[in-house]
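Heads up, one of the protein chains got dropped from this complex, but the rest are sitting where they should.
Chain IDs A and B follow the sequence of writing; residue 1 opens each chain.
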Amino acid sequence: MADSFPATISGPTSKERKYDRQLRLWAATGQQALEDARVLLVNSDGPLGSSSTGVTGVAGVEALKNLVLPGIGGFTIVDPATVTEADLGVNFFLEEESLGKSRADETCRLLRELNPDVQGYSYSKSISDLLTDPDFLSRHKLVIISGPTKRSTLEPLCQKAQELEIPVLYVHSLGFCATFSLQLPTEFPIVETHPDPESTQDLRLLNPWPELAAAAESLGDLEAMDDHQHGHVPYTLLLLRFLSQWKQTHGAMPDNYKEKSAFREFVRSNARTKNAEGGEENFDEAVAAVLKTISPFSLRSSIREIFEMQQCQQLTTNSADFWVIASAIRTFYNAHGVLPLPGSLPDMKAQSADYVALQNIYKAKARKDVEEVTATIRQLESQLGRTTTILDREVEVFCKNAAHIKVVRGRGIAQTNEDTDAVTLKALRSGLAMPESLASIFIACQIIDAVVDEIQSKPAQNQLSVDDEGLWVAQKERILALLTRDDPTPLDEEAQESIDNAIQEIRRAEGGELHNIASLAGGLVAQESLKVLTRQYVPLDNTCVFDGARSRSEMYRF
Amino acid sequence: MLKIWSMKQQQQQAENAEGGGKKKKKVTAAQLRVQRDLQELTLGNTMKMTFPNPDDILNFTLSIEPDEGMYKGGLFNFTFAVNQNFPHDPPKVKCTQKIYHPNIDLEGNVCLNILREDWKPVLNLNAVIVGMQFLFLEPNASDPLNKEAAEDLRSNRDAFKRNVRASMAGGTVRRVAYERVLR
């Protein structure tokens, strides 16, 4: 490919300037994905007992704030509550004039002020009413639900979302504690996981392709070089050269730590030291790279798992693009024993022209690998009778990231009730067994869910308070009994105490939110939303607990 | 009283006690570090430091008079500017004269690893000064700032030496007029 440079300078557009600081994280493709997304916030679902108008929903509103600012396409707020005095003390997106009005409308209006590019919709209704419209949910790419919410609302909503493959975040923010779970579709693939750049390097020093091997050969006699030349040979070529010498004298490539250390000394001994600097930077780099880069290619187990998944093995006409490309890459791996070359070359001491030439060798090989994968894909497309063509750009990005792709196996919203599976209960038990565990906060949030469920679902109890002692005692017993359902060993004293502490801390707020903690939870929820919507970076799998009293958080897979 | 504030009272010794009165400005961390670094310098007789304002120890000039090597007989002046972020940031060093040297460009920028990519807060001013001195004893052709000078040094050491002498005398080398730096 010939050099092509833009002839004129075109400065950034005003949109690029506004979003500059985030485009550096997820680029134009991530931004486009955000702009194509509408997010649904289900922010309350009726009163929580006698003296309450419902969940305050600040964490949800704060999460939306953090999504409106970076420019999602739009949002919908579903919230049947009217604005009370207590809302004004905790929710920033309400004002004096909002008192007595629809909280959905008012928060929607004030959130929209943050970004004129974002559409906002509000419904002062219960979500159950809206779900009677079969198209309502499918207009959204993500659902955020503010808890505590009764089961008869939560479960059908989560189930419909799962059918439509719409991710759901269910969040609790109660006093100093917060927890949230992420429900993802059963397979949630991510191509751009943004690993540490150091871990993405694939230099192929042990199995160079012909052009790379030729470049090392063409160096000629290192001894004959003048000091300047000798001090500027790119370290990858030095290593290739010394490796082939090593192989000739030792019969094989350095394999274990001991051999690699010996090889490293061999490289070091070839550096010239009788110069002005008393050493050579390129040799220093080569020495430093020996242990890191001289290893045969091995397929990461997570990638192997993906290759072995049924979706990858048995493509259909309707398979997602991800699986078609993954399958083509598996074919590539089976043929060559390596993944397509990412093509990037780290910076290293070298003359400009030599570096660019070496870089071009890597780029050309990467391009060739992409072409091979693309050819396989085109073949698959025609075999499967697919009507759409996977974009070249997508294939290229996939090949570049092939060693780090990820498939999250999504699970439902974590809950503790009679239907909870054994795996979740086991994870909870082992979470509780850890010292200083925060799993107890998750349990306390499950208890308040059960309390609210009792209050909202049983007319006889709807005059009780969300802080009703009797309800708490009863629901705690019920959930503790569940914890010993599969494993009858009683909870140890520390775990009991931890649960009691969590209950006490959560009941302190009587179902209310503290702005700081709601804002923090809203930040975390938005962070996960961004990762899910852009399909970049790696989202939570699947539950996070934050303890504001002790300034700590934990992740759990329930 | 709140815990932190009362804790403070309990903990502290009376010997440090001090009456009220308005507090004056404190010596900054950067000043303190430079005071110490200056005290620990080894200048030898080839180097001299001048402080335009002796109360401001963060800004000074260093003069180097190499007593051996190709630059012998010259007198080279560098300004040092240390900022308040020292030693997190390295000192900023510039040559005030236009000289012919592979590692110093015509604007006075100096290429010395510890002034930039290899700077660490544990390094001190002495390390910098030693590095500077070394530049005149062993000019380094391999990674130059003044490319022409480096090429001369690489291709023909004797011609390079002649050019150094000519430039130090205020002559012209490769159509660039240099400043006279001979003592």
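Quick note on the criterion: a contact is a pair of C-beta atoms (placed from the backbone, for glycine too) under 8 Å apart; a residue touches a chain by one contact, two chains touch by 3 or more.
Rule of thumb we're sticking to: contacts and distances are computed from a predicted model.
Missing from the rendering is one chain, named in UniProt as "NEDD8-activating enzyme E1 catalytic subunit" (options: "Elongator complex protein 4", "Autophagy protein 5", "Vacuolar protein-sorting-associated protein 36" or "NEDD8-activating enzyme E1 catalytic subunit"). Shown chains touched by the hidden chain across the complete assembly: A, B.
Listed residues A:I77, A:V90 or A:V171: the one in touch with the omitted chain is A:V90.
Within the set A:D45, A:D202 or A:E528, the residue that contacts the chain not displayed is A:E528.
Across the interface with the omitted chain, subunit B contributes residues 1-9, 11-29, 31-33, 35-36, 38-41, 43, 48-51, 54-55, 57, 83-85, 88, 103, 105-107, 109-111, 113, 116-117, 119, 121, 143-145, 147, 150.
Residues touching the missing chain, restricted to subunit A, are 3, 5-6, 9-12, 14, 16-25, 56, 62, 65-66, 69-71, 84-86, 88-90, 92, 95-96, 113-116, 175-176, 193-194, 232, 347-348, 350-353, 355-356, 359, 500-501, 504-505, 508-510, 512-517, 519-520, 522-524, 526-528, 530, 537-541, 544, 546, 548-553, 555 (touch as defined at the top).
We take it that only the chains that are shown with their structure count from here on.
Averaging Cα coordinates per chain places subunit A and subunit B 47 Å apart. Note for the complex: subunit A touches subunit B at residues 226-228, 231-232, 275-277. Note for the complex: subunit B touches subunit A at residues 138-142, 154.
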